[in-house]
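Showing subunit A:
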Amino acid sequence: AGAPDMLRVALHADIASVNPGVNRDANSDMVMAHVVEGLVAYGEDLTIKPMLASSWKANDDSTSYDFKLRPNVRFHNGKTLSAADVVWNFKRYLDPKTNFQCINRYNGKIGPALQEVKAVDAQTVRFSFSAPAPNFLMTLATIQCTPWIIHPDSVAANGSVSQVIGTGPYSFAEKQTGRYTELKRFADYSALPGTRDGYAGNKQASIATLRFVTVPDASTRSNGVLSRDLDVIDDVDPDTIKVLKDKGVQVEVQPTPSWVVLQVQTEAPALKDVRMRQAIAKALSLPDVAEAAGKGLFTANPSVISPLSPYYDQRSKAWPGYDPVGASALAKQAGYKGQPISLLVANRQERVQLATILQALLGSAGINIDIKVRDWASQLDLYGKGQYELAIFAYSARLDPLLMYESLIGDKKAEPTRQWDDAQASALLKQVAMERDPARRKDLFNQLHALMAKEVPIIGLYNLPVVTAMAPSIKGYKGWPAGTHRFWGVTRAAP
Partner candidate 1 sequence: MNRRSLSFWLGAGLVSVVVAVALLATFWTPYDPLKLDFKTRLAAPGWQHWMGTDELGRDVLSRLMRGTATSIRISLSTVFLATFFGVLIGALSGYLRGWPDRILMAINDALLAFPGLLMALGLLAVFGASASGIIIALALAYASSVVRVVRGTVLGLRERDFVRASRVMGNSETYTLLRHVLPNCIAPVIVMATSMCGWIILAESSLSFLGLGVAPPAPTWGNMLAGSRSYVSQAAWLAIFPGLAISLALLGINLLGDALRDRLDPRMRRRV
Partner candidate 2 sequence: MTTSPALLQIQNLSLSAGPDKLVVRDASLQLAAGEIVGIVGESGSGKTMLSRAVMRLTPHAISRSGGDILLDGQSLYAMNERQLRAVRGPRVAMVFQEPMTSLTPTLSIGEQLLEGLRMHLPQARDEHMPRIHAMLERVGLRETQRILSAFPHEFSGGMRQRIMIASAMLLRPALLIADEPTTALDAVVQREVMEMMLELTRENGTAVLLISHDLPMVARYADRMVVMKQGDIVETGPTAQVLAAPAHDYTRQLLRTLPQRRAPRQIDRTAPLMSARDLVLEFGGRQRWFRKGAPARVLKGISLDIFPGEVVAVVGESGSGKTTLGMILSGLLQPTSGSLRYKGQPLRPGSPGFKDYRYNCQMVFQDPYSSLDPRMTVQALVAEALRMADGLSASDKRERVQQALADVGLGGDFATRYPHELSGGQRQRVAIARVLVRRPALMIADEAVSALDVTVRAQVLDLLAELQQRYGFSCLFISHDLGVVEQIADRVIVVQGGVIAEQGTRDAVFDQPQNPYTRQLLDAIPMLQATPDGGVHLRWRHAEDKASASANGAACPA
């Protein structure tokens, strides 16, 4: 069933809003990426590519960037993109009243402050910083922090955004809370030449209508794609893949840098001793954990650096080897006497399953685990306060290891969410933050990893793939390492 020119995609929850970058979540980022675009974007190889800007140039100390805009880019309302529009957007994002979620990455609270944005000419915008900003491009391309370029008419007098006007291949049509969000193909879209490439490249759309349907229940999602009431579903449980494939449904597994970890509270009395943490690491056979939880789909990875990243190499695999006997010996040395250690986990079926698996494995090394299930909001609250011993946590895909390290390393007193409070690591982090050369960065990232394997401030388990299932008639869908869906370039075969 379903109109041939409509694609129905299941989302597990409503998108947060259509105000990109301001009131956002992962779902709204994905949906809005079809509607709005940034100056630059990540390509499939996780390098940064042109999008609305056709080229850019930085000065030597990375304090000033000039972006040349692509000519003849049309907004959904027919207006043409100009440098003045870009300046208006950055002014809006830098205004605290807008509540741009990543404002701190631009106003100097994290990294150097963006001092001035000005139109050099109709097609050129200049960004000036107070201090060297070698990672500015990366910040611009980071999906959660992109200052998306929207047309000033999108914003009502009171600052609210209800009808977002962007430059993307689809325009926003309607949002029915609890039901769906619908996008319509933008006829005047000025696509880049070439092929599809991450969030960059050729984004010419072919399907006329995209409907993102809210389907909270996983069983209903898979039944929906089986009954052809849905065209695309994600978050597919590894166990159901076989059933879906048997019924002719296409299943795509796309590895991503999204990282599932066992957080270890190094301040907790039971886990303060590094030997105890090492014991826990030794008691877990990562390949077995990945296999048991992912049924062959997950890749074990103890490191911040994802195998998809250009910075990944042999050194990123360093980790205390699996050795349950050694683990109990180490634990004993650390003074562990079998007292239960709590494991915090959110009340989602697959997370709880993982907790059960970890409990079993640690149990066979004599480490006694007490599973504490909370809803996600409570876990996030405890995470925010650092109040846990062990916790199962998933970091959403950060396409550059620097961003990941930045959210791990720091002063626990100031930011309890930090996992790794260590002077040496902080020094290394500072160093890599100021570095632009890829080879040097790779070296520094792996030095950080080697240190992490020794200190065990956190135990990486595996990278989570995005498993997408699609009706047989859908052609041309492809995942990419960022793990988000892209429905430009997707077509539907005539039934």
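On the choice of candidates, all candidates are chains of the complex that A comes from, given by their letters.
Quick note on the criterion: a residue touches a chain if its C-beta (ideal position, glycine included) is under 8 Å from a C-beta of that chain, and two chains touch if they have at least 3 such contacts; residues count from 1.
Computed from a predicted structure; not experimentally measured.
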* Sort out for me which candidate, 1 or 2, comes into contact with subunit A in this complex. => 1
* Complex interface listing, subunit A residues touching candidate 1 -> 218-219, 237, 239-240, 242-243, 288, 291-292, 347-349, 352-353, 355-357, 359-360, 371-375, 377-378
